[in-house]
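One protein chain is absent from this view; the other protein chains keep their places.
Right, chain A next:
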Amino acid sequence: MATVAAAHSDHAHDEHHDLGFIRSYIFSEDHKVIAKQYLISGIIWAIIGGLMSLVFRLQLGFPDMDLSWLKPILGEWVNESGKLDANFYLALVTMHGTIMVFFVLTAGLSGTFSNFLIPLQIGARDMASGFMNMLSYWFFFISSVIMFWSIFIETGPAGGGWVIYPPLSALAEANPGSGTGMTLWLVSMALFIVSSLLGGINYVTTVINLRTKGMTFDKMPLTIWAFTFTAILGILSFPVLLSAALLLIFDRSFGTSFYLSDIYINGQALPNQGGSPILFQHLFWFLGHPEVYIVILPALGLTSEIIATNSRKPIFGYKAMIFSMAGIMFLAFIVWAHHMFMTGMNPFLGSVFMLLTLIIAVPSAVKAFNYITTLWKGNIVFTPAMLFAIGLVSFFVSGGLTGIILGNSALDIQLHDTYFVVAHFHLVMGSAAFFGMIAGVYHWFPKMFGKMMNKTLGYVHFWASIIGVYLVFFPMHYIGIAGFPRRYYQWSGFEAFNTYADLNAFISVAAILTFGAQLIFVFNFIYSIFWGKKASANPWKSNTLEWTTPVNPGHGNWPGEIPTVYRWPYDYSKPGSESDFIPQNIPFSATPESNLPEENELIEEEKDIENIEYNYNIPD
C-alpha cells in the first residue's frame, strides 16, 4: 500500500487521466481491469470447453447419430459416414479437461477474484506489483492463444487425457495428438505456470504487506484467507508440474529416458531404458491434487462471504473455517497418490495415502456444516448469488461424499477410471467451483461494472443450472457403479457395458440443455454491462471494505484516505444495533449500543490503530 498510496497522493491523479486506451484497458496495471480481463477470458474459454463437451456427449449419448452437420466446423474430424473420428474424440476429452481445470477454474476463478477482491477487501490501492500482475495476465493470454491454436493443427490437439501420462504423450507414433499438439500443449502449460506463479506471488505479497490500518489477520474476510491459501498451494505445486513437463519435453525431443523404458512400438524397439512412467504420475499428481483445491478453495471463500451477507448473519465458526482451509491446504500436498492406487505402486503406499485421503474429509465436512449453521436462524435474502452459493454447498456435499468411497483403495479397485470418478469430480470440483465463480460474478458485478445484473434472468439461470447439473452428473454415478470405463469412444463392443444406452442419451440431452441455460448468463452479463440498472455503492448491505468505495472505484480504489478497520467482517444482525450490518470501518466507539463486553475494551486501542504510520520509503 505504502508506495502506491504515496504515488497516488502525489501525482497519480494526473497520470490517471493521461493513460490512453491501451494503458487503461489492454496493458493495464490496475488490478480491477486485470480481473475483468481474466473474467472475460475465462467466460470465453468456458464456452469453448462447454461446446467441446457437447460434441463428445453427442457421441456418447447417440453413438449412431449422423454428425455430418458438424462438418462445417470439424471438417475432416467427421468422416464420410458422419462419424466422429476416435482420435478427435480423445482430443476433445483432453482439451475439455485442460481448458476447464486450468483456463476456466484456475485462471478464470482465481485470476478474476483474487485480483479483484484482494486489494479491495484488505484496503490497498492496488496489488504489490502492478507490473507483475499485468505480466501474469499476458502470459496467460499467450498461453491461451497457443492452446487455442493447437485445436486447429492438422494432427489435432493433445489427445492423451488432461493428465498427459507418458509414454502415450511422449511418443508421436502412439497417437496423432502426441505430435505437434502435445508440443503446443506443453509450451502453453509452461507459460500458464509462469502466469500462475507471477499471480500467486503477487497475491501472497499483497495480503501480507498491504493490509490497511487495523486489518489484522483475524479481521480478514474468509475470501482473502481462501485466496491466500490458494496462492500458496499454487506457488508450491505448480513448479512441480513445470519440472514434470520439462522432463517430458526432454524425453520427447532430446532422447532422454525419464519416463520411458522397454518400449516396442511401430515395429521398433526404442533405445530408452530405465525410465518410469510412474514417476511422471507422481510429479503430475503432486500438482494435480493441490490443483483440485486451487479450484475449489476460492469458490468456498466467495461462498462464505455471500452466504454470511445474504443470511444477514455472521459466518458460523470463523476460526474453524480458517483452520479447516489451512488443514485442507496442508493435506492437499500429501494425498496425491490416491489417484494412483491401481498403477502398480507399492500397496503399502496405497494404505498410507488412503488414510491421509480420508482425513481430508473431516475439515471438508466441518466447512459444510458451518455453512448450514450459518443459514440456521438467518434472515435469508435469495439473490442469484445466494442461490448459486447454496447450490455450491449442495454439490460440494453430494460430490464430496462419493470421495469417501473413491479414497478407499479397496473400493477403488472396481471404480478407478470409471464414470463414478467422472461424476464425483464433476460435482465436487467442477460444478461446485463453477457455481462459486458464477455466484461471485452475480455478487460483485455491481462493484466491477457499476451496474446490476438482471435478477429474474439470474433466477432462471440458477434453476436451469442446478436442475441440469444434477440431471447430468447424478445418473453418471450409476453408469460408474456398473463399471463403464472413462474415455471410451463407445461401449457397445463389450457385453459388460452394453446397458444404459438410454441413460447415456438422457445425460447428453440434459448436458445440452444445461449448456443452453448458460447462454442466459452470457446474455445477462453482456447486457448488464451496457444497459444494466445503475448500482448503488453497497447494494447487498455488506460489511467488507470494497463496498465503502465509490460505485465505480477509480485508480487507487478510494478517492480519499483508505478506510481503517476496527472489527471483523461479519457483524450482521448484531443484537442492540438498529441496522442489521456494521461495516468493518465503523469503530466500536460509534456503536456502544451493540458492543460485546470484550469489544468495549477494544475502544481504547482504536487510537493506536489510527496512529499507525506506514513506512513510505519501501522501494517499489
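Keep in mind that, in the parts below, a contact is a pair of C-beta atoms (placed from the backbone, for glycine too) under 8 Å apart; a residue touches a chain by one contact, two chains touch by 3 or more; residues count from 1.
Everything below uses one rule, namely that contacts and distances are computed from a predicted model.
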Revision key, fill the gap. UniProt lists the protein of the undisplayed chain, choosing from "Lipoprotein", "OmpA/MotB domain protein", "Lactate utilization protein C" or "Cytochrome c oxidase subunit 2", as "Cytochrome c oxidase subunit 2"
Review point. Of the listed residues A:A320, A:I334 or A:I603, which contacts the missing chain in the full complex?
Key: A:A320
Review point. Which residue from A:S110, A:S144, A:S196 or A:S311 sits in contact with the chain not drawn here?
Key: A:S311
Exercise for review: Check the options A:I142, A:L168 or A:L602 and report the residue that touches the missing chain.
Suggested key: A:L168
Practice item. Kindly state which of the options A:L355, A:A590 or A:I612 is in contact with the chain not pictured. Key: A:L355
Check your understanding: Which of these touches the unseen chain: A:V393, A:V428, A:L545 or A:V565?
Key -> A:V393
